[in-house]
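Take a look at this one; I'll ask things after.
Of the protein chains in this complex, one is absent; all others appear in place.
This part shows subunit A:
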Amino acid sequence: MPGKRWPATLAALVLTAGMAHAQDARLDDSRMFSTGEEAWNKVCSRCHSGHENSVGPNLLQGSYDEDIIRFFARHGSGPMPAFTAAMVDDTTLSQIAAYVIANHKEPAE
């Protein structure tokens, strides 16, 4: 009910009122992406999941091993930007490759 939404928001504000949040550690101290799936979803999937409006090839339907994924991630290709190690580290790239291989699907006939 629309009329009851102010109190909910106000309650949230009251709960957080006066609270100053701070993050002590750099995000990459504890790794930027906790899993390959998370990195895939946040960095790769928009362009590489095979939607009609995808920008790049569907990585889940090709024969992409870790070396190929690493090469294109580091060099970029055409519209694909290159990703530095500071942006997506080597361990994450390995995890992304493992995710892609584990979720491989044959193209529909």
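We take it that contacts are C-beta pairs under 8 Å (C-beta built on N, C-alpha and C of every residue); 3 or more make two chains touch, one makes a residue touch a chain; residues count from 1.
We take it that contacts and distances are computed from a predicted model.
Asker: Among "FAD-binding protein", "M48 family metallopeptidase", "High-affinity branched-chain amino acid ABC transporter permease LivM" or "Molybdopterin synthase catalytic subunit", find the name that the UniProt record gives to the complex chain excluded from display.
Answerer: "FAD-binding protein"
Asker: Hey, which subunit A residues sit against the chain that's not shown?
Answerer: Interface with the chain not displayed, on the subunit A side: 2-3, 5-6, 8-9, 12-13, 15-28, 32, 42-43, 46-47, 52-53, 55, 73-87.
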